[in-house]
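Yeah, one chain of the complex is gone here, protein chain that is, but the others are all in their spots.
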Amino acid sequence: MKITGLVTVIICGALLIFYAMDFPDFGDGTSPASTYLSPYFIEHTIEDANVPNIVTTVLADYRGYDTMYETTVVFTAGLACFFLLRRKESQNPPARFYRHTPTGITLRIEEGGKLPAEGSKVFMRIDSLWAPDSLIIKNTCRLVIAFIQLFALYVVAHGHHSPGGGFQGGVLLGSSIILFAISNDLRRSIKRFNEKTSAILGALGVLLYAGTGFLCLLLGAHFLNYKALAPIFRSTAAMARSHGILCVEIGVAFAVMAVMIWIYYNLSSAGKHDEGL
Amino acid sequence: MDIIYSAKPLIAILVSLFVIPILISSRSDNTREAWTFVAAILKFIIIASMAPLVLKGAQIQFTLFEVMPHLAIKLKVDSFGLLFALVSSPLWIITSVYSIGYMRTLKEHSQTRYYCYFAMSLSATIGVAFSANLLTLYLFYEMLSFATYPLVTHHQDQEARSSGRKYLLYILGSSIAFVLPAMLFIYIKTGTFEFVPQGFMAGHFTHGTLLVLLLMFVFGFAKAGIMPFHSWLPAAMVAPTPVSALLHAVAVVKVGVFCVARVITGVFGTKLLLSTDLNTVVCYIASFTIIAASLIALSQDGLKRRLAFSTIGQLSYIVLGVALLSPLAVTGGILHIAMHAFGKITLFFCAGAIFAASGIKNISDMVGIGKRMPITMTCFLIGSLSVIGLPPCGGFISKWYLVLGTLEAGKMFFLFVLLVSSLLNAAYFLPIVYRAFFCTDEESMFENTVNEVPTWCLVPLCITASISVILFFFPQPFLKLAHMTAQTLIGG
Amino acid sequence: MENLIHMIGAKFNYIAYIILMMIGLYALIAKNNLVKKIIGMSIFQTSIILFYVSTAYKTGKAIPIVEHGHGAHSVIHATDYINPLPHVLMLTAIVVSVATLGVALALAIKVYRQYGTLEEDDINSQIRIQAGK
Partner (left out) sequence: MVQQLPALLIIVPLLTALVVAMASWISPRLCLPLTFSGLALSLAASIGVLMEVIAHGPVTYTMGGWNAPMGIVYVIDYLSSPILVVITSVAILNLISARKSVEESFPGKTGAFYSLYILFTTGMIGIVATGDAFNLYVLLEIAALTGYSLIGLGNDRAPLASLNYLFIGTIGASFYLLGVGYLYIATGTLNMADLARFMPQMADNSMVLFAFIICMTGLFIKMALFPMHGWLPNAYSFSSTAATGVIAPLTTKVMIYAMIRVGLYVFTPAYIFNTLHMSKAIVWVAIAAIVMGSLLALAQKSLLKMLTYIIVAEVGYMVGGFFLGNRMGITGATLHIINDAAMTLCLFMAAGAISYKLKDDSFASMKGLFRKMPVTMIGFGAGALAVIGIPPTCGFFSKWYLITGGMEAGQYGFVAALLFSSLVNAVLFFRIFEIAHFEPFADPHDHHHHGHSETVNEAPLSMVVPLLVVAAALIVLGIYSGDIVTKIIQSAIPAGIV
């Protein structure tokens, strides 16, 4: 297999490099790619949508339809991970670990053994890979998470003017929760942001995107033509586009955040949502 | 020539298909069989009602669907098709009577399935008879192959399984491997499939291509049983006897020769074949089959197998007659479809009756059976005479025309073939009858008590036997139809 | 020769992406461990992203955000900014590759749960033993 692989790779690579020699030079501003469509986007972004960030305009408006499916892909991945991995374990998993907080003794309770009461102050449920000295990590993370989230909101909201937008902001939001889950444990994170929330929020985010588009359709314009929203926002067509872009960006942020968390839950605990990283 | 547009041919085809749901849902055996009769009789009435028009020289046409641009599933009733339909549809009624007797006597299983597929087979047969173009013909041809498979394998045992395999391998294999590509090739070159009196092939192909295409059709329609594509027929004899009787003496095999005849006359055209002399090739192939099949028949001990080989030989008579392309020979060949049908079905009915009454399948065990089943064996004698071609049976007339046709075409070799094979026919049929009646009491394998089969079985074979005789004296309307066909196709 | 060197210098972005891509492809074909294959797949997809983004680059031009967008009186010149379209496309491609990675990992976890290993030949021998039974 190794030799076959090597031969394939060398042949493919040689062919690709050979043909690549006819391509435009790196940084060539006169290639067709740079001179045919992109000037339109660059020159009309302000006029069409009043958004200085051209990538945002193209992403959420000119090619907004692609982006809707991009969001759907994210959602699909979350759903797929859930569908493939999630399993409801019986009430008595193979073995659980408890830490007796006053003494620091760790108990391993085999399947079917008597478990401490759920709200017990003395016994703390821990993961099998639990490390005791997490004070600094926990507190730092607790401190940082808020700022991450604040920054994420800025990234979402300020995508019109600076690099950023729904995806980036959504990932940041999601990672803040994931950081919480890593620094504490999965169960505590699930208690705060449970599976149902993430699943519904993920779908809702995409729905916000598609729904905005559908609203345009209902208002008589083509799907995702935010211009039709002008009466609702009481603004000009260009501003309506700008607002429309914000709406869908928020949808994207919700979807990405929720799905990131959902995927993390499923992957980290192999679908059990019990013990995890 | 008048062309009448009417849905009658379609109804004639569909009537037996529509009855299938009723057959499946009927609660008792009696209602089921009653409905079979209704369908069979209706079918016959519809077909017969078209006869006066066709005899006057009209054609009935009906176009169903245009399945491809300029290519439709189309039905046409002309004299040739009508003749074939007129042979098979009344025989279905008679066979249904016989089936009831046979199947009930032997307490066969899955009778509903049996009647359903039987009805379907008849639809396909009439469909072939009324096809107006090659595509429609092929469609019904394949439908017939599939509809008969469950009938051939009715017993569902190891023997039925291997026979069924052989059956499909020959019939389906040859049609997919030979007929289909030949059809496509012709379609690409000519752009039409419509059967017309002088064919549509002229001027499109070279001599060699024509020969290859002709052979692809002749062998591809394996239902015609032309050697070496014949051995499915003896294998198919594992089927219950009514199936062998109607399908493997009349419907299926005649569909094969009908297709060959249609292709020779309607696709290639007589002028083209005569000018290239390709028909002689087919004549030689048919002659070989006639002689070889008769010789093999001599050595068969199973009665049904002997009948099967006899059928193979007789089918090639028809092919030979058509391929000679002289008006009288064509008339004879086409008439032979009818005459042989009545004769051979009688023989099969007799074979079935013998089996149902005594369980005997082999000829060597039948010594003295004539005394036990006199009516059956008398009918057997009549059937044999018809197939051999001796008066006072219908087979004589068709053979007479065939002989005249060889003389007309000036091909003495084939006259010789016909005569030799008639002798061989006599040699493999008459000893059976002789041994059945004339034997001493010591030789007889049976006690001298008359023990005929149930009336349900006996009546049909008497009817077909008497029709065979009647056809000698009153060969109309079949003779008229055959004449008309020969005239339209050959123009002579 | 000089020509060749010039060419390589001017088109190094393509060469870089092709090398990355081949590394990914090699891992996909030759590696035995499923996670390594998944990593290879990721590299493979990333290389295409690199290719696209590199085509968007124009030497010395600004990122595609209009300067002083609001209230600016000056006319916007397309030649001042790099091409935004490949970036947009690649945002989609990145998301797709992340999603694929997620699903691949989920499947790998399922495979691990099933066979207790991620080495492909081990799995295959287990399958063969099962089939032999």
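The chains carry the letters A, B and C, assigned in the order they are written, with residues numbered from 1 in each.
One rule holds for everything that comes next: contacts are C-beta pairs under 8 Å (C-beta built on N, C-alpha and C of every residue); 3 or more make two chains touch, one makes a residue touch a chain.
Small disclaimer: the values here were computed from a predicted structure and weren't measured.
Considering the whole complex, the hidden chain is in touch with A, B, C. As for the chain not pictured, it touches chain A at residues 16, 19, 22-24, 31-38, 40-41, 61-66, 69-70, 72-73, 75-77, 79-84, 86, 88, 196, 199-200, 202-204, 206-207, 210-211, 213-214, 217, 221-227.
Seen from chain C, the chain kept out of the figure touches residues 25, 28, 34, 37, 41, 44-45, 48, 51-52, 55, 85-86, 89, 92-93, 96, 99-100, 103-104, 106-108, 110-111, 114-115, 123, 127.
Across the interface with the omitted chain, chain B contributes residues 24, 64-69, 71-73, 106-109, 112, 135, 138-139, 142-143, 146, 150, 153, 155-158, 160-161, 164-165, 168, 172-173, 176-177, 180-181, 184-185, 187-188.
In the analysis below, only the chains that are shown with their structure count from here on.
The touch graph of the protein chains shown belongs to none of the named shapes. Innermost chain of the displayed assembly, by C-alpha centre distance to the whole-protein C-alpha centre, is B.
Once the centre of each chain is set as its mean CA position, chain A and chain C turn out to be 18 Å apart.
Centre-to-centre separation between chain B and chain C, using Cα means, comes to 70 Å. The set of chain A residues touching two or more other chains is empty. Interface residues of chain A, counted against chain C in their complex, comprise 1-2, 4-6, 8-10, 12-13, 16-17, 20-21, 23-29, 31, 33-34, 37-43, 45-46, 50-55, 58-59, 63, 66-67, 69-71, 73-74, 76-78, 80-81, 84-85, 161-163, 167, 263, 266-267, 270-271.
Interface residues of chain C facing chain A in the complex, by the touch rule stated above, are 7, 10-15, 18-19, 21-22, 25-26, 29-30, 32, 54-61, 63-67, 69-70, 72, 76-89, 91-92, 95-96, 98-100, 102-103, 105-107, 109-110, 113.
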